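One protein chain omitted, others in place.
Note that the chains take the letters A, B and C in the order they are written out, and that residue 1 is the start of every chain.
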Amino acid sequence: MKHYGDRVEDLVITYIGGGSRGWAWTLMSDLARAKDLSGVVRLYDIDPQAAHVNEVIGNSIPHNFRYQAFDDLASSLKGSDFVVISILPGTFEEMASDVHCPEKYGIWQSVGDTTGPGGIIRALRTLPMFEVFGRAIRDNCPDAWVINYTNPMTLCVRTLYQVFPGIKAFGCCHEVFGSQALLGRVYGEAFGTEPAPRQEVKVNVLGVNHFTWITAASCRGQDLFPAYREFSGKLLSEPAKPIIRDEHFSYFASQDRVKSDTFLRYGCMGAAGDRHLAEFSRGAWYLKDPETAESWGFTLTPVSYRVEDRKKKLELSEEYFTGKQPFQFKETGEEGVDQMRALLGLGDMVTNVNLPNRGQIPNLPLDAVVETNAYFTGGKLQPVMAGNIPSTIYPQIANIVAIQECVADACRRRDLDAAFCGFVCDPLVTVTASDARRLFDEMVDNTAKYLTEYKR
Amino acid sequence: MKHYGDRVEDLVITYIGGGSRGWAWTLMSDLARAKDLSGVVRLYDIDPQAAHVNEVIGNSIPHNFRYQAFDDLASSLKGSDFVVISILPGTFEEMASDVHCPEKYGIWQSVGDTTGPGGIIRALRTLPMFEVFGRAIRDNCPDAWVINYTNPMTLCVRTLYQVFPGIKAFGCCHEVFGSQALLGRVYGEAFGTEPAPRQEVKVNVLGVNHFTWITAASCRGQDLFPAYREFSGKLLSEPAKPIIRDEHFSYFASQDRVKSDTFLRYGCMGAAGDRHLAEFSRGAWYLKDPETAESWGFTLTPVSYRVEDRKKKLELSEEYFTGKQPFQFKETGEEGVDQMRALLGLGDMVTNVNLPNRGQIPNLPLDAVVETNAYFTGGKLQPVMAGNIPSTIYPQIANIVAIQECVADACRRRDLDAAFCGFVCDPLVTVTASDARRLFDEMVDNTAKYLTEYKR
Amino acid sequence: MKHYGDRVEDLVITYIGGGSRGWAWTLMSDLARAKDLSGVVRLYDIDPQAAHVNEVIGNSIPHNFRYQAFDDLASSLKGSDFVVISILPGTFEEMASDVHCPEKYGIWQSVGDTTGPGGIIRALRTLPMFEVFGRAIRDNCPDAWVINYTNPMTLCVRTLYQVFPGIKAFGCCHEVFGSQALLGRVYGEAFGTEPAPRQEVKVNVLGVNHFTWITAASCRGQDLFPAYREFSGKLLSEPAKPIIRDEHFSYFASQDRVKSDTFLRYGCMGAAGDRHLAEFSRGAWYLKDPETAESWGFTLTPVSYRVEDRKKKLELSEEYFTGKQPFQFKETGEEGVDQMRALLGLGDMVTNVNLPNRGQIPNLPLDAVVETNAYFTGGKLQPVMAGNIPSTIYPQIANIVAIQECVADACRRRDLDAAFCGFVCDPLVTVTASDARRLFDEMVDNTAKYLTEYKR
Partner (left out) sequence: MKHYGDRVEDLVITYIGGGSRGWAWTLMSDLARAKDLSGVVRLYDIDPQAAHVNEVIGNSIPHNFRYQAFDDLASSLKGSDFVVISILPGTFEEMASDVHCPEKYGIWQSVGDTTGPGGIIRALRTLPMFEVFGRAIRDNCPDAWVINYTNPMTLCVRTLYQVFPGIKAFGCCHEVFGSQALLGRVYGEAFGTEPAPRQEVKVNVLGVNHFTWITAASCRGQDLFPAYREFSGKLLSEPAKPIIRDEHFSYFASQDRVKSDTFLRYGCMGAAGDRHLAEFSRGAWYLKDPETAESWGFTLTPVSYRVEDRKKKLELSEEYFTGKQPFQFKETGEEGVDQMRALLGLGDMVTNVNLPNRGQIPNLPLDAVVETNAYFTGGKLQPVMAGNIPSTIYPQIANIVAIQECVADACRRRDLDAAFCGFVCDPLVTVTASDARRLFDEMVDNTAKYLTEYKR
């Protein structure tokens, strides 16, 4: 790349999973708006045709970046400045097992890609892939910044650092933004103004991805927690709105009731959406069964929906590819490109990311990947000291981090028995240990073709 | 005290809870055998008559110590060399609530004084008492060694250090000895010898009291884990022996099946007895109901048994007191007096104790009280570096330690809502959060007279 | 105070040392420019007349703040929002001993208020005062933000946290700004532009106050170290400019030769000015004698100069006070008021401050006060993880931090013998241990009236 003080040319961005129809298009939208950047985006995908389609789509957009499909990982990485990783590990068939197989045992998951039985089995097949990525980055572009969007986020980032300790990788997630926006609305209501934009809501964030907590929030000098306490009390004093599967229905919607319930109990605000918070909670609380979930104002996302949704995206992709329809820019709300700009020295920022714990959360183990605010500036990314996990939420977070450490260690050793030790302690796994083992074995069998490296 | 190189005279030992009919008599037995020690034992108890009875009993034993009852804590501590704390916090009435109240909610506890709903509510009433003890020790005998036997062990010791960071306190527990003895028998079987005495079984111990784990065990140079793995497999290949409530029946017996089951899963050996291990495990595993417990070869100890048992001890006490029967020495198997001797420079030893974490277990939070081996030598007690909690058992231990930290913090702030945050995450609490709160409130109400300092 | 989202009224700022003619006027200048702040500045000083004079001067300036002199510390602090501490501990008479007494032993100091014999003896008399301040803040305004400018900075801040661990104190110093400005000029030269303003020079800062190091620097995306290496080589290839005591002469000027010399040796850039860097270095290097110092392009600041300078300031003060001359606003270049604004939620910033080590520098001891960047935002101040001290500069910094820990501990215990253990290891103290003791005793005698609490 060439740096001109106020703009950068010849930037090389490698996108692993570059055939995607979600994040790849988001990146295209955001890069098209970044007038101070230009260069090439290399699209690597195990589905070369998908990468090719995105190459054509990307190049159809009038902006400063060229797109180029690659079918070899090493070549796609050689000399890169940034690497974006956003893959689907396995297919929706495996994901269907992750999400729905536990239901037979009375274990329900709202998402199933981060934690719980689904998240753990997904980790088993994903982490060996991330070992490959980490080594390829070490060998081809050791100085590149690496941004991961793949779930399970925490364990993916953990793995990159395990195989290449010198990697400059971090994990990004937009879940906290939604809570900031909610607090911005709470601010507006409490102080009789327009809702404050989320960027003006200052939060201290700590925890692990999708189970991140806000321990302090202010806007324009005002502590927002008293207002949010009132808001939460009022919200819970009325019953949940019934969930109606009409044209406005979304599987991703929530009524923030879990967030309010946990805030009133713990005094800290769950930073991720209710669907995630619920999954990290004990099975009996919010995910006893689909009806319990609905009584808390959210629904479970079936993998069938994802299959259907992808079909639509493939159609849209075809339209873009053939030029029947021009590429649609969206207000993505994502920060990835701004983070790149900050790391290039084009404007500092502080936002939440996933990084190995170097002490930013002193009462969590070192090296575990945690989510806190970090300071992005020219050439450096440094976590902000977030402080100890407050004691009220410490039991749940300590448990989850330890499960993740257990699973990470088991994956590294390709040891299913060791992975089960984490699985059986997951808060959603409320069954007997022997039933848990049966479930585990079944889920492993269902996804066996991705688990061939593990000793059985 | 006066030290003569090979013996110590004029030792002052204060016994808080000195009216006890269990540990106090054990101490008398062991002191009577310690020919190189002499001095006075001061018996302080909130029941002055009980202390008086033990004074008479103690003085009836021909040995080097005099016994003296005290009804004022400060006077009993003034200038002491050792302080022993072994109290019953509240009465068996409160303990009955601790142990049995949760049963209505389907929550069963085998012991109920360490962890689970019972352990947590017991902590609420005990820790303020330990704040009093800690301050009294600071003011009257800051240099004394303080040995705690009271449960919940971890939180009692934690509290002493919180109110007086300079205290020289540690917590003692004999549960590990049983596992050493079991391993000694396994050694004998495997190598065709007599069972090895427990002192020859060298173990690395780590965790928290009653949920301590052995990560390595050897005897006479032999790694004992392969033999114990075989032993465990064989044990579990046969059904549990039926529990018959005949004259041989003991509420404290177990068949070590939980120990074997967890060893085969985790590769580490639970160091405490099955009744304790079961209580720290998820509710669905070993304590679903009394029948499940029996299928694992152990029973739940009802408080009614303890009431009955005390009645017998009171009768025995009366016999001792009136001289109808001479004091019965027992082979106690306890190490308290040997530990005193070691600290006095009369013989080093390495054994397991409870101490604040200064780094002896790097992946648990600093200052939390943990159990590991420690080196006792003249004037010093130093933990031995036990290493990280192995990843397979880390989820459970991290969860428990965090609950204990949460409860300790809540007690210090006299905040019941904060204590509930630990309560609701206890592995035995498998009910909904609102049911958990109802249970918590009921248990608090039942023991309200000991909780007057807490804000409701 | 009252917060209106974009401005704050009724702010209460207490200034300890409020009779000062330096920092107090700087604060007045900066507050006068802060259009979004209004309130009262309470001036506390042990010299009530000096505070009174500043009250009159402050109130003569047309702006949003009123000034009020206090002669009672507690009253001045009651309910404050911010506390500024900037005092002269003792008088210039004591400072003359600190700086010049060691010269008889061949020990020369360029400043003498931070480190070296002078800094250590100054600490002995200053820290007990800071214990008083810390306790008064705890009792009167525990939630106030406390900004310290007094030297020895590190030990003053350390002491505040020792007596009141919950204090929200930090130490500010502008030394790093000069290095940023220098790098801004280096940027301009290297890239053929105007000098970059210091705010655009992004640095990672770590170490202790006045011995802070820049381990990475960039401007507009460019790594500045290659250019600074070239700059340094060139600078040192020519002899130092002779020091001429004409009307342009300043005791505070330097030619940045020490900075260049150390950069070429260590690969890290000393962030403080040469006069400070030299004082933390071994005595033989830059401060062998006044001539050596001049050969490195800087001079030693005699206390006589400070006495003279104060005389001029007192005259100016008189003019302000009597209204003969209106108050002169200056471009102060200080950040204190901006930091206040950031903490009030009126604009985030990242800048370097002194705070207890919570892990922001993992290879320095916890709780020692260190200087790194920190993130100022609404209601929160959080250090940015600065990383380990690089190995090349670790020996010097580890030594200094340990000396400071030793002196802090000695002051807390009022133990001169213990303080000497730090003194004798100071890098400037090149004499025999017995000569060092003679010097120490002499310096203690010279300042004895401020050391009455110490056991001799």
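Please note the rule applied: contacts are C-beta pairs under 8 Å (C-beta built on N, C-alpha and C of every residue); 3 or more make two chains touch, one makes a residue touch a chain.
Model, not experiment: these values are computed from the prediction.
Among the displayed chains, contact with the absent chain in the complete complex occurs for B, C. Note on the undisplayed chain: of the listed residues B:Pro152, B:Pro383 or B:Pro427, the one touching it is B:Pro383.
Contacts to the hidden chain, counted on subunit C, fall at residues 261, 265-266, 282, 284-285, 288, 362-363, 365, 391-399, 401-403, 405-406, 408-410, 417-418, 420-422, 424-425, 430-433. Touching the omitted chain from subunit B are residues 3, 5-6, 8, 191, 193, 202, 204, 216, 218-223, 344-346, 348, 350, 358-360, 362, 373, 375, 377-380, 382-387.
Criterion: only the chains that are shown with their structure count from here on.
Among the chains, the centre nearest to the mean of all shown protein C-alpha atoms is found for A. Taking the mean of the C-alpha atoms as each chain's centre, subunit A and subunit C sit 43 Å apart.
Subunit C has its Cα centroid 52 Å from the Cα centroid of subunit B.
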